[in-house]
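Every protein chain but one is kept in place in this view of the complex.
Let's turn to chain A:
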Amino acid sequence: MIAFEHVGKRYGGRFEALAHLNFRVGRGEMVFLTGHSGAGKSSLLRLIIRLERPSRGRILVAGHDIDRLHHTQVPFYRRQIGVVFQDHQLLFDRSIYHNVALPLEIQGMELRETSRRVRAALDKVGLLHRERALPIELSGGEQQRVGIARAVVNKPALLLADEPTGNLDPQLSADIMSLFEDFNRIGTTVMVASHDLALIARLRHRTLRLHDGRLVADEEAL
């Protein structure tokens, strides 16, 4: 699903955020990405969703060299990827329903299909009863679950998460991670960047460890 081939990323010509990255993530795999803060986890995810372009090497996603995408194709590429952010990036001027519907609205999906999918996604994260609420009325854990519902509403083949449990207590974090495992179980490729080592160790998935922008360990699940 994802292949990094000799990928390096420099910022401003000097600072080397990522260097010599070589790895593959198979379709349907669930992978953790870990490392100290500043190790390059976010940069790596930004490369995959093509917010940044690699300075060296190439990145293949679903067999396509994403550096070759024309800028007008990038939006359509991004629609195939669900992204969950640490600060969930909800829009506070609209209801939970409309936040989750946003990716479908962007694609111009019909209203009935939109409503069906939004309700299914909200049901999956256990927030169907809050669809009319505004994000501000929800707790941090609930907001993160809305962020996940928005990421999966489009049934993406690839789900990326950047520190999705960063601000949550251990119990909520475990709930969020088990949601990701559920999506992985139905065939979604999942990549989660996190520095919550204790939680990662318990979940037993393949783990990529970054240190100063280099891949220092690629540990298969035990």
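To be clear about the criterion, a contact is a pair of C-beta atoms (placed from the backbone, for glycine too) under 8 Å apart; a residue touches a chain by one contact, two chains touch by 3 or more; residues count from 1.
In this text, contacts and distances are computed from a predicted model.
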| item | value |
| --- | --- |
| Chain excluded from display, named as in UniProt, from "Cell division protein FtsX", "Histidine kinase", "NADH-quinone oxidoreductase subunit E" or "Branched-chain amino acid ABC transporter permease" | "Cell division protein FtsX" |
| Touching the absent chain when the full complex is considered, from A:Ile2, A:Val83, A:Leu168 or A:Val190 | A:Val83 |
| Absent-chain contact - pick from A:Met109, A:Leu138 or A:Met191 | A:Met109 |
| Residues in chain A touching the chain absent from view | 49, 51, 72, 75-79, 83, 89, 91, 93, 102-103, 105-113, 115-116, 150 |
